[in-house]
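Only one structure is covered here, and it is reproduced in the block below.
Only one protein chain is missing; all other protein chains are in place.
Chain nomenclature is as follows: A and B, assigned in order of appearance, with residue numbering initiated at 1 for each chain independently.
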Amino acid sequence: MSGEAVVFWIFATLSVASAAVVVLARTLIYSAFALLATFFGVAGLYVLLGADFLAATQILIYVGGILVLLLFGVMLTHKIYDLDLRSGTIQLASGLIVAAGLFVILAATALKTEWPTLARAPAPTTAGIGRLFLSDYLLPFEAASVLLLVALMGAAMIVRRRRDA
Amino acid sequence: MIGLSHYLVVSAALFALGVLGLLSRRNAVHVLMSIELMLNAANVNLVAFSRYAAGNLGGQVFAVFVIVVAAAEVAVALAIVLTLYRLRRTPNLDDADILKG
Partner (left out) sequence: MDELTRSLAWFRPETALVAGLLLVVIVDSIGGAWRGPVMRLLTVLALALALGFALELQTEGAKASLFSGMLVIDPLSVAFKLVLIAAGLLTVLAFSFRNSRELHGLGQGELFALVLALVLSCLLLAAANDIVMLYLALEMVSITSYVMVAYLKGDRMSNEASLKYVLFGAASTGSMLYGFSLLYGLAGTTSMPGIQEYLAGGIPDANRFAVYAVTLLVLAGFGFKIAAVPFHFWCPDVYQGAPTPVTALLSVLPKAAGLAIALRFFYGTLSVPEAGPWDLAGSINWKALLMLVSVLTMTLGNVAALTQTNMKRLLAYSSIAHAGYLLMGIVALSENGARGLLVYLAAYLVMNLGAFLVVTLVHLHDGSFDLRDYPGLYRRAPLLTLAMAFFLLSLVGIPPFVGFLAKLYVFAAVIEQGMGIYATIGALNAAVAAYYYFGILKVMTIDPGNEDKPALELAFADQAWLAAFALANLVPLLFWDRIESWARGALVLYAGR
């Protein structure tokens, strides 16, 4: 197997296996750390796909931001004195059937379809993405700032304790 | 030889696992993590297509926006989970049974 294939299988297995742990683990802490591994696996896949900016963004934001936030959420919402951190009963059987069916359908669709073959040679993407943000995708870029303002204001307002008049 | 289909199958697996977590988990934070898996699956699709099928950076730009949206969503969701926890002392979904019918 070529080097690329080896690296791909490592990251692919890491991503999918840890995703399975996220979904099936008994406690939130195990799931959170498995999610960390999933994010790293996906970042590795991005690197293989030549998306250097995206891989860095994935680690910075998903791991450094979202996962840390999730960990805060996990830490702040369980009883500190309760050692049994079980997360409740799991309706596993029906979920497994649906998920398995979904996987089969999606994978079959992906394999059967004749995708176009305009390949993009791996090259540094940061400049290109930056240029797109300021030209073609300018409006979504600016609209995202409104989104973040709303989310920031909203989250702060929801969590704030004191009643404001 | 690693090609497009390899990445698509990986993303299909991630998406299916996300759906599994969505359907079978009781705790809100667990469900949130499953949704993050679904979003990551879509992102892998976008980047893989950008590399192999579309030949442009549109997919990668889309993926960046997805990450931004995911961050905003998680922030709001966790704010609500925290408030709910303060009021009820449990973020379990099944316990959220006041609203029925």
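The rule is simple: a residue touches a chain if its C-beta (ideal position, glycine included) is under 8 Å from a C-beta of that chain, and two chains touch if they have at least 3 such contacts.
None of these values were measured; they are calculated from a predicted model.
K.L.:
Please output the residues of chain A touching the missing chain, sorted low to high.
P.N.:
For chain A, the residues touching the absent chain are 105-106, 108-110, 112-116, 118, 135-140, 143-144, 146-147, 149-151, 153-155, 157-158, 163-165.
K.L.:
Residue-wise, where is chain B in contact with the chain that is not depicted?
P.N.:
The list for chain B reads 11, 15, 18, 22, 28, 31-32, 35, 38-39, 41-43, 45-46, 48-49, 53-56, 58-59, 61-62, 65-66, 69, 72-73, 76-77, 79-81, 83-84, 87-88, 93, 96, 98-99, 101.
Operating definition for what follows: only the chains that are shown with their structure count from here on.
K.L.:
How far is the middle of chain A from the middle of chain B, if each middle is the mean of its Cα atoms, in Å?
P.N.:
6
K.L.:
Quick check on the complex: what are the chain A residues that touch chain B?
P.N.:
Per the touch definition, chain A meets chain B at residues 2, 4-5, 8, 12, 15-16, 19-20, 22-23, 28, 31-32, 35, 38-39, 42, 45-46, 48-51, 53-54, 57-58, 61-62, 65-66, 69-70, 72-74, 76-77, 79, 87-92, 94-96, 98-100, 102-103, 106-107, 110-111, 115-120, 122, 125, 128-129, 132-133, 137, 140, 144, 147-148, 150-152, 154-156, 158-159.
K.L.:
Along chain B, where are the residues that touch chain A in the complex?
P.N.:
Those residues of chain B that touch chain A are 1-2, 4-10, 12-21, 23-27, 29-30, 32-34, 36-37, 40, 43-44, 47-58, 60-61, 63-65, 67-76, 78-83, 85, 89, 91-92, 94.
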